[in-house]
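First, the structure itself, so that you have it in front of you.
What you see is the complex with one protein chain gone and the rest in place.
Think of it as A and B in the order they're written, each chain with its own count starting at 1.
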Amino acid sequence: MGCVQSFRELCDRQKNTNVRLSLPAVCIVWQTAMIILFGVFIRYNEESSPRWVEYRKAKNISSDIENDFYFRYPSFQDVHVMIFVGFGFLMTFLKRYSFGAVGFNFLIAAFGLQWALLMQGWFHSLDYSDGKIKIGIENLINADFCVAGCLIAYGAVLGKVSPVQLMVLTLFGITLFAVEEYIILDLIHAKDAGGSMVIHTFGGYYGLSISWMLYRPNLDQSSRLQGSVYHSDVFAMIGTLFLWMFWPSFNSAITDHGDGQHRAAINTYLALAATVLTTVAVSSLFQKHGKLDMVHIQNSTLAGGVAVGTAAEFMLMPYGSLIVGFCCGIVSTLGYIYLTPFMEKYMKIQDTCGIHNLHAMPGVIGGIVGAITAAAASESVYGHEGLINTFDFEGEFKDMVPTRQGGHQAAGLCVAICFGVGGVTQCVGIMTLFVLFSGCILRLPIWGDAADDNCFDDEAYWEVPDDEETFPQVPQYNNHMRNKDVAESNFTMEQN
Amino acid sequence: MGCVQSFRELCDRQKNTNVRLSLPAVCIVWQTAMIILFGVFIRYNEESSPRWVEYRKAKNISSDIENDFYFRYPSFQDVHVMIFVGFGFLMTFLKRYSFGAVGFNFLIAAFGLQWALLMQGWFHSLDYSDGKIKIGIENLINADFCVAGCLIAYGAVLGKVSPVQLMVLTLFGITLFAVEEYIILDLIHAKDAGGSMVIHTFGGYYGLSISWMLYRPNLDQSSRLQGSVYHSDVFAMIGTLFLWMFWPSFNSAITDHGDGQHRAAINTYLALAATVLTTVAVSSLFQKHGKLDMVHIQNSTLAGGVAVGTAAEFMLMPYGSLIVGFCCGIVSTLGYIYLTPFMEKYMKIQDTCGIHNLHAMPGVIGGIVGAITAAAASESVYGHEGLINTFDFEGEFKDMVPTRQGGHQAAGLCVAICFGVGGVTQCVGIMTLFVLFSGCILRLPIWGDAADDNCFDDEAYWEVPDDEETFPQVPQYNNHMRNKDVAESNFTMEQN
Partner (left out) sequence: MGCVQSFRELCDRQKNTNVRLSLPAVCIVWQTAMIILFGVFIRYNEESSPRWVEYRKAKNISSDIENDFYFRYPSFQDVHVMIFVGFGFLMTFLKRYSFGAVGFNFLIAAFGLQWALLMQGWFHSLDYSDGKIKIGIENLINADFCVAGCLIAYGAVLGKVSPVQLMVLTLFGITLFAVEEYIILDLIHAKDAGGSMVIHTFGGYYGLSISWMLYRPNLDQSSRLQGSVYHSDVFAMIGTLFLWMFWPSFNSAITDHGDGQHRAAINTYLALAATVLTTVAVSSLFQKHGKLDMVHIQNSTLAGGVAVGTAAEFMLMPYGSLIVGFCCGIVSTLGYIYLTPFMEKYMKIQDTCGIHNLHAMPGVIGGIVGAITAAAASESVYGHEGLINTFDFEGEFKDMVPTRQGGHQAAGLCVAICFGVGGVTQCVGIMTLFVLFSGCILRLPIWGDAADDNCFDDEAYWEVPDDEETFPQVPQYNNHMRNKDVAESNFTMEQN
């Protein structure tokens, strides 16, 4: 810990937000690396290659409509909207960081999905006969999922890091994600359709531990910018609503064909509906005069979708989904009211978007709900074949029973937390080094992050238009005079 | 009428918009009730339960892709977007009521869909063998439809009611809707795929009669806020466009598999396209200097989708759809220009969003078009099997003929209007009492609605950020001075 502390002081030199060389270099070099790796490793799978016709006949598939594309493409597009519009606009609530919120979200998602296709491909889709990764629509969905973990982490450090740091954060995040996912889903054989553990718990704690590493004691110097204006809150609602509406697609995108996708969508739909009501209730109850707080409406209403992620494909039952949503709305909103200030004051974790309340805590709840629901499964509820299909009790796991599956689910949750908080819990091994390493690297002044009094400001990395000054909101008759004024004032400003 | 009048005076006590107890209480209690009712009544149907595998084999269904989920999920998601983003953002046009528009829309839709699943389930999806409601994707779509009726009603009272009143309005609205829908679709056997009658006519007149009950004679005290600003109009266009684009999904979401969904989408697409042109024409023609009015573009362009709702699945023919859209664009825009001011002045109906022009009138037109199209149906056009499939001439209605079906359609329209204007037409029976009752209840001062000079203002129910004051739009050199100023002015304000 001491070495980290002294390292910190070493890094607190003069900040310079110029990324003119570092950002283009990172983008060009990494994109070139992607092209080379894709050239070596990535090919179409049998459902997206022109040999599909032959494959179809060989497998006796009666129609093109049974191509996996038609099962998953609508869900994929919904997930895609969540990643780019949902996460992007959810973070536009800051008054002067909307460009950064949407733009950097766009950048790191576009990079992350390529790296995720490779990392996840090596673990899950490698064809050992020719050493190639064979991709189809399911890989694209999984890549988007993987990116979601990093975007969650971005939420914790929003406004405080440079785009170059974000690229590094994403590179490490995706790598950790793929390893963690492989351990949880393949080795431990936990099920996690909507990624409560794999995506949200991991992403949440990963972001929080990065934020802890990058603690800025004088961040209040930027406090004038760390809030919203009226229209930025409306923009953020675009993000909230697209996340909320498409969450059923998120949780059902990679579940089993047929009843699996159907049930996951229903459960998520219900959990989210319940969350809205309890969020509104708690937000009003704990506020002076009972006024609602936009921060809660924008974020906590989504907690139910996170928490139902793991159990969405199980027989959680409609009322079970409502109960999960009910609790999460309360927990998440209380988190915003009490926990976020507490964590900033006493734990040195500055969590800009409150991802602990929206992702980390509900993710843990989701993992627990998943473990309980799995342990309670029985043939009388699922049917014999249904039980096998739902939990994949096949191959080397054909002797698995629900109670043991519940244990495996719990183990998966622990792995997700460990990977996320790696740096904090000092758990030994490569993941600690990874998170610590990435945390340390991100403090180096070469990365172009902003000074404490310059955070949450698009001016640092974007050409920002001059607002209002040349706005034509004047009666017609003095237009010319006004333009002269503007020209003069522009001149004056340039003189300074 | 006299008793209503005196009741009104009774209610005109000092208004207090504090909902700190009532809103949380309503949300928590009702959500708890939902959980209990769901626990008692709601289960998965055979297509969303793990027994689907067995069901599939028993019914000899060849592939998972024939699960109803894959027929309807893309349409469901489009409808979902219409409900939350479409209706929500359409109402953001007011300069200072965007939080209320999007946020309360979100709240009542999330509550409404749960109550709708129950109410519609009891009428339509009750499995008499075990007394449970079995839900699947079609139930979710129908719940969203049901909610749409209440959101339409919200449009009439936008900015003038408290969230608690809205919850009550929704509770009664959903209940009335389910009864009305059961009468129209099941008892009368009218067809109404896109809900011209069931959703739009009912929702429109329900909202208008509520608005009439809640008439505010001194509403002009809030006139400074009852208008738009530039960016709020652009936000509203997000709502307009998502409604417009996804309306084909709305009208085709629960029509017959195959040609039914296909034809409904085509008809709606065409009707909406024609509406845009006539709306622009009338808006320009009736305005000074031919300038277009954003209110018309935001609302009247959608009228064609409403009016084609009932007949969308019939053989309306492509040119028939265009004609319907053509007329509705004109009628709806003229409604905004002449009828809305007339109704406010002479009929004491203050219709904030003009739902009479967008939903009620086009809904009635849609009912009439549906009746005519049904009456004109023939085997030569539909084919023998096509006629039976399209109009469900099966079971107890197997002897029905198109001309009589036309009569049933007209009867359905009358029922929708009666249920909607219940309170006004004094039609006897439970529905009158319901609407009156709900209307009266909504005037009680305990509900926390705003005073006449405080309507259309988010300040009443939301923590609204201070705009612009701390905006960093100043040259770099005087940043510190400015911050000092701001701090001082904040201090001054707190002193007051």
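Just so it is clear, contacts are C-beta pairs under 8 Å (C-beta built on N, C-alpha and C of every residue); 3 or more make two chains touch, one makes a residue touch a chain.
Since the structure is predicted, the reported quantities are computational estimates derived from the model, not experimental observations.
Student: Which one, A:Phe111, A:Tyr205, A:Phe250 or A:Phe419, makes contact with the chain that was left out?
Tutor: A:Phe111
Student: Could you tell me which of B:Leu21, B:Leu126, B:Ile188 or B:Ile323 touches the chain that is not displayed?
Tutor: Checking each option in B:Leu21, B:Leu126, B:Ile188 or B:Ile323, the one touching the absent chain turns out to be B:Ile323.
Student: Just to verify: which one of B:Ala25, B:Val179, B:Met237 or B:Ala376 makes contact with the chain not shown?
Tutor: If we include the chain that is not displayed, B:Met237 is the one touching it.
Student: Using the touch definition up top, pick the residue from B:Ala274, B:Val308, B:Ala416 or B:Ala450 that touches the left-out chain.
Tutor: Answer from the full complex: B:Ala274 touches the omitted chain.
Student: Counting contacts across the full complex, list the positions on subunit B that touch the omitted chain.
Tutor: On the subunit B side, contact with the omitted chain comes from 62-63, 65-66, 70-71, 74-75, 78, 95-96, 224-225, 227-231, 233-234, 237-238, 241-242, 244-246, 248-249, 257-259, 261-263, 265-266, 269-270, 272-274, 276-278, 280-282, 284-285, 287, 289-294, 297, 301, 315, 317-319, 322-323, 326, 381-383, 385-387, 389-390, 457, 459, 466-469, 493, 496.
Student: Considering the entire assembly, which residues of subunit A contact the chain that has been omitted?
Tutor: Residues touching the hidden chain, for subunit A, are 18-21, 23-25, 27-28, 30-32, 34-36, 38-39, 42-44, 47-54, 56, 62-65, 67-70, 73-74, 77, 80-81, 84-85, 88-89, 92, 96, 98-99, 102-103, 106-107, 110-111, 113-114, 135-137, 140, 163, 231, 235, 238, 461-465, 467-468, 470-473, 475, 477, 483, 486.
To be clear about the criterion, only the chains that are shown with their structure count from here on.
Student: Any idea how many Å lie between the Cα centroids of subunit A and subunit B?
Tutor: Roughly 32 Å, centre to centre.
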